[in-house]
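Yeah, one chain of the complex is gone here, protein chain that is, but the others are all in their spots.
Then we have chain A:
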Amino acid sequence: MPAITLRGVAKSYGGGDYAVKNLDLTVPDGAFMCLLGPSGCGKTTTLRMIAGLEQPTAGTIAVGDRVLDSVEGGLYVPPEKRGMGLVFQNYALWPHLSIRENVEFGLRMRKVPAAERRSRAEAALRMVHVDAAMDRYPSQLSGGQQQRVALARMLAVNPSVLLLDEPLSNLDARLRLEMRAELKRIHEESGATIVFVTHDQLEALTMATDIAVMNDGELQQLAAPMDMYARPANRFVAEFVGSPPMAIIDVGPSPTGLAASLLRFTEARSTRVPPAAVGIRPEALRLGAPPASAWHEEALVEAVLPAGSSWTVRLRVLDTEMYALSYTPVQAVPGDVLTCWTEEMHLFDADGVRIPAEDSSADSSEDRVEAGA
């Protein structure tokens, strides 16, 4: 199964604005890559360029050693000859064809004989649990069912590259979980290379083998899910990945309060550059007696918010609001004063770029994790 490479790909829809700026991205052979980013960051545009529906303004796109787009080299392969599968953000089912005909369409284009077409369409529909509605028309299905038909339509032709644009966004929680597992299974069985667009970071973390975080048309970081979570390459990724989001405390030139306390602690650990900001994930902020090496401060409990398996505690630490996420029951009540502590801090320089820890072995794989320059 092929790898997908994008080299120096840029896309402008006219005017001076770029939807995608200078993108270098390799989707390894057989990877399940999630393109993750806020709305409007260029995910759909990137996917459409890979599919050939949109033409880059500059750069090269290749699958395996087959060049599909090369502005510099004057090469272009039209979408109908790329043999990829694509699920659109808004399904794009054909309203005048029944569900079965929708799914069979791709096979018909590939001149598959009728009997085989039928059985393959039925199998694909069974896989996404809409085989009962086979002879209905798209307008007679719910949004979630339509989305699954769009999936089946793509899967029926067995493409080696699958492109999915937020294919699970309209499903209810249970169905979404089920479809995630199903997609993962399809990926493992077929070995297809998958590019999966989402702005749901949980989805990305649970499904992907690699995550590419984009913002404003730029690649922010390309890493395996847990690496990205543990070592976000910059402030944007740090804030975007993780829920509830990481608290980031700016350390100005003359810090006071919490910022001063954190700065004192990090300077004691003698980082080369003094950080411009310090980030602490809520689940890394603990309550109770601190170990000797940890940073700690007194915290006033303002609210305790239980959520079944976890407890979120709103704290006031040196006049700054912080959240702690605990997976063990929290006994405190509002008004209590506790000690909060952490051993995991993320340091960022003035440009917002991560400052690697010197001694920590955890940060040793830094070079591999960070993408781009």
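The criterion applied here is as follows: a contact is a pair of C-beta atoms (placed from the backbone, for glycine too) under 8 Å apart; a residue touches a chain by one contact, two chains touch by 3 or more; residues count from 1.
Going forward, contacts and distances are computed from a predicted model.
According to UniProt, the chain absent from the figure is "ABC transporter permease", selected among "tRNA (5-methylaminomethyl-2-thiouridylate)-methyltransferase", "ABC transporter permease", "Cytochrome C oxidase subunit I" or "Acetolactate synthase".
Considering A:Gly8, A:Pro274 or A:Pro306, the position touching the chain not shown turns out to be A:Gly8 (whole complex). Here one chain is not drawn; of A:Thr198, A:Asn215 or A:Thr266, the residue touching it is A:Asn215.
Checked against the full complex, the candidates A:Gly83, A:Gly144, A:Pro255 or A:Pro290 give a single residue touching the omitted chain, namely A:Gly83. One chain is missing from the display, and on chain A it is touched by residues 8, 10, 12, 14, 18, 21-22, 51, 53, 55, 57-59, 70-76, 78-86, 88, 90, 92-96, 105-106, 109-110, 153, 157, 215-216, 218, 220-221, 233-236, 351-353, 370-373.
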